[in-house]
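Every protein chain of the complex appears in place save one, which is left out.
Let's turn to subunit A:
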């Protein structure tokens, strides 16, 4: 691992935390009504799978790393789905697509760093990750809704992750 991987990981999580709300707000705006006005109803995160993140600052470091890995592996897959769907539903929403791409890039960097840390510091070579349902084949409305639910939950969880690190 690079010598500053811990610090880089912390900064990457902080970056995601700083940009999460804007990403979500822009996503809502690009879906059109009633997503902006009925966010609570339509984007209830309980309607979608999201990996649990039940660690805090007092948790064991290894547990924290594993929880992070599961979170970002799931996020990477979800962002892939959301980006694919939005490229079809909203191909002219350049700013939204750029933000999704940037968030995905940072997430992949995080996965790489976490993989290295888990391997080097904790001898963890494999982590079971649950990815939730793919949006492929679903109706346009369901695609929009699933993206909205995932991103809403993401805003909450990334803030927790930033606090832990």
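The rule is short, and it goes like this: a contact is a pair of C-beta atoms (placed from the backbone, for glycine too) under 8 Å apart; a residue touches a chain by one contact, two chains touch by 3 or more; residues count from 1.
One rule holds for everything that comes next: contacts and distances are computed from a predicted model.
Student: As a check of understanding, state which of "Mitochondrial ribosomal protein S24", "Alkylglycerone-phosphate synthase", "6-phosphofructo-2-kinase domain-containing protein" or "Oncostatin-M-specific receptor subunit beta" is the UniProt name of the chain not shown.
Tutor: Hidden chain, UniProt protein name: "Oncostatin-M-specific receptor subunit beta".
Student: Tell me which residue among A:9, A:83, A:113 or A:145 touches the hidden chain in the full complex.
Tutor: Here the residue in touch with the unshown chain is A:145.
Student: In the complete assembly, which of A:22, A:60, A:88 or A:133 touches the absent chain?
Tutor: Within the whole complex, the residue contacting the unshown chain is A:88.
Student: At which residues does subunit A meet the chain that is not included here?
Tutor: Interface with the chain not displayed, on the subunit A side: 30-35, 37, 42, 47, 87-92, 139-141, 144-145.
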